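Here's the structure we're looking at; comments come further down.
With one protein chain held back, the other chains of the complex are shown just where they sit.
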Amino acid sequence: MNGIIAFYNSTVGRKIVMSLTGLFICLFLIEHLIGNLLLLLQDGGASFNAYAEFLTTNPYAYLPLRIIELFLFFTIIVHAWSGITVWLKNRRARPVKYNTYGIAENAKFASRWMFGTALLILLFLIIHLKEFFFEMRFGEGNHNGYEIAHQTFANPYYSGFYIFAFIVLGFHLYHGFQSAFQTLGLRTKKYISLIEAVAVIFWFIIPLGFAMIPIYILLHPYSMALAK
Amino acid sequence: MALESKIPEGPLEQKWSKHKFKMKLVNPANRRKHTIIVVGTGLAGASVAASLGELGYHVLAFSYHESPRRAHSIAAQGGINAPKNYSNDGDSVYRLFYDTIKGGDYRAREANVYRLAEVSGCIIDQCVAQGVPFARDYAGYLDNRSFGGAQVARTFYARGQTGQQLLLGAYSALMRQTHAGSVKFFDRREMLDLVVIKGQARGIIARNLLNGKLESYTADAVVLATGGYGNVYYLSTNAKASNATAAWRAHKRGAFFGNPCYTQIHPTCIPVSGDHQSKLTLMSESLRNDGRIWVPKQKGDKRKPKDIPENERDYYLERLYPSFGNLVPRDVASRRAKDMCDEGFGVGASGLAVYLDFASAIQRLGKDIIEQRYGNLFDMYKQITAENPYEAPMRIYPAVHYTMGGLWVDYNLMSTIPGLFVLGEANFSDHGANRLGASALMQGLADGYFIAPYTISDYIASNKFEAVSADAPEFKEAENSITAVINKLLSVNGDKTVDEFHREFGKIMWDYVGMGRTKEGLKKALTVIPKIREEFWKHVKITGNAHDLNTELEKAQRVADFMELGELIAMDALQREESCGAHFREEYQTADGEALRNDKKFSYVAAWEYKGAKQKQVLHKESLKFEYAKPSQRSYK
Partner (left out) sequence: MKVTLKVWRQKDKNDEGRFVDYAADEVSPDMSFLEMLDVVNVGLVKKGEIPIAFDHDCREGICGSCGMMINGRAHGPGRGIATCQLHMRSFQDGDEIVVEPWRAQAFPVIKDLMVDRTALDRIMQAGGYTSAKTGGVPDGNAILVPKPAADEAFDAAACIGCGACVAICPNSSAMLFVAAKVSQLSILPQGQAEREARVENMIAQMDEELFGGCSNTYACEAECPKGISVRHIGRLNHELLRAKL
């Protein structure tokens, strides 16, 4: 146990924990996206709701899924906590700032704004969980995820916030994904181009996939009505 | 006082091994009771401090740098020699010995040079074990190249940064001992005096450069590994801080100074671009393998090099030395370049440069091959001059590079002060009148790893050491004299900076005690030097005080010492009425303009004894005997 604590307390150890948790969250995002794309089907929410139901009520999958869910929350908290503490340590490492600091000429935007993008994502996550997760799971009113999605995203401000959050997420993932491999020592000469290519997928495709849902709903304001 | 070189009896090949057996040992349990001071932590200093620490001695290591890794050994480019005969081209210890003696123009001790060649193989093994990334061939074996005109490939190298890698190896060994607690490293400390008690070197006074405090340290032996004195000339390839102060102050305490006039000039340096120039950058002499050196046939020709047709160019080295051409030894190439410029054929804005042209090599081999061979050097040249050597010829000029002279030491590397050992470039011992390429690194590490640890142990075991304290009157006297010098410097408050004096002094040294020396020039130097020294003490301006980090004060003390050492160099050059190796007296040359030795009269080491500020230094002669390598005249025709 002492060994694990010591490992977590070293700068490199904590970064390794962040990479592993980050990659797990990436896996979740892929699953989440695939599920959410069901929202785009013109079946009045039959598929999506079946999927949602499977996640919450299927007796055989119930226990494993709850464990995974708890683990996911744990992962997100560890990822966030590690990020905040690393950021604080890093800030303390330079108590006197530069008058002129040309970091922009030496490092990519995404890598320099990981903490900023993380804060925005955290804010988004809180709103998102409140609006969907808690509503669908524990809410008093409508438990129909398909309908909640269509109602929520019909509001252009809300959709706009989501789309903005996905762009921010894109930058966070772009750097975070390849950074995780670097921290795990897997970003070697041999795999570097593969990792960079997949990072671009995380940069574009995942956020784009998520953003498509509010965009689609905004562009088809009557789709829900039609389906009914 | 008679000079005792203490060269062991017996055949050349057995001298060192017999001597090693005869030397006394210190019981391992007793070693930690003995403190040894090592001043300077470059190749020689770091390696000896680490090795002594490993043996169990209590070692105090001093450097004016923040870290041992800053020492100027780091700048050596080419490589390190060892007669491993990995290339199967007939190399042997004897051949390396012979080449080094001959290269030194028969002015080095046979026994020392043989020992150097003998232990050099161990250096390679040691460095490999430390993780020095030497060049390898595709089978994974160590790669060799031939260097500096040697006919065998015996040079081990790590790209163009061999010195760096070897120094980092020695530095890592030193860091290991620091961690183990056997060596205590004192950073940013400059040794300003040697303390001699009852005839033995028993300590030093060092100035803490951060706060100006003078600190006294006691020991049973003191090792100086403080490098060479090329900065006497102001412009040289040495680092800015390289200085002779530690060695010079030891000289003033009784250590004889050997062969000060042997200063090596390297032919391929980037020329001076203006008065602001602070130092010169060396470019590996491997460039001469493919570059052709020329000047315009017409004096003062200001055309661009590409506008000068072939038949109006003088490839003077190829003309004068048809068989060696551009590959003549360093001293010859340097002197001919200076001659050309002195006669008005020089090129560039200053007229103090010759062309080193790669056009025909590029045409013959293609740009890619040239880039592979010299890419980093070409980049370096472009960085400094903003000219592209792939398109226009390089301009080069000789520059002071290495000093073969230094404190006189016996076979045990001990100076004329018992207990004061001198290693590496700081001593005079192994290169004679001229050093061959890739042998400086070899000597520094041989002294540090494989010679001094034995001979210092012998000294410790053979002597009794009364307890001394830093409060001893000798320490107080040394401290007071340093304080007096510092206060005197600070009180002048003149109108000229230290750098201005150094530059002016360096110019005199270069003009009269540089490459081509004459009796008149040296005499002139000996009249001018005391004057400029007097000027210095009357007009130097140093701001700040003695109790802070004060870079001007640091420089002032070094320059004051250079001005005294410069005079000794001129005196030594004047008394040596012959030409040998890097010491070239215009009056003594063959009909072809080659160095003309006078073995009958000058086959000796000149060792100078300091007699006091107002007295002339006294010359002692250690005669050199050549039983194995018989002196012959060099010829590169």
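Letters A and B mark the chains in the order given here, with residues in each chain numbered from 1 onward.
As a convention for this text, contacts are C-beta pairs under 8 Å (C-beta built on N, C-alpha and C of every residue); 3 or more make two chains touch, one makes a residue touch a chain.
Every value quoted in this text rests on a predicted model; they were computed, and no experiment measured them.
*Asks:* Touching the hidden chain in the complete assembly: which of B:Phe134, B:Phe421 or B:Phe536 does that?
*Replies:* B:Phe134
*Asks:* Which residue, A:Val12, A:Ile77, A:Leu129 or A:Ala197, contacts the hidden chain when the whole complex is considered?
*Replies:* A:Val12
*Asks:* Please identify which residue in B:Lys84, B:His583 or B:Arg634 touches the non-displayed chain.
*Replies:* With B:Lys84, B:His583 or B:Arg634 as choices, the missing chain is touched by B:Lys84.
*Asks:* Given the full complex, what residues of chain A touch the hidden partner chain?
*Replies:* Given the touch definition above, chain A has residues 3, 7, 10-16, 86, 89-103, 105-108, 111-112, 114, 175, 178-179, 181-189, 192 touching the missing chain.
*Asks:* Touching the absent chain: which residues on chain B qualify?
*Replies:* Counting over the whole complex, chain B touches the hidden chain at residues 47, 50-51, 54, 65-72, 74-75, 84, 86, 122, 124-142, 156, 158-159, 161, 164-165, 168, 171-173, 175-176, 178-179, 185, 187, 210, 239-241, 273-274, 276-279, 281-282, 380, 383-386, 449-450, 453, 495, 497, 499-500, 541-544, 548-549, 551-552.
Here is the rule we go by: only the chains that are shown with their structure count from here on.
*Asks:* How far is the middle of chain A from the middle of chain B, if each middle is the mean of its Cα atoms, in Å?
*Replies:* The computed centroid separation for chain A versus chain B comes out at 63 Å.
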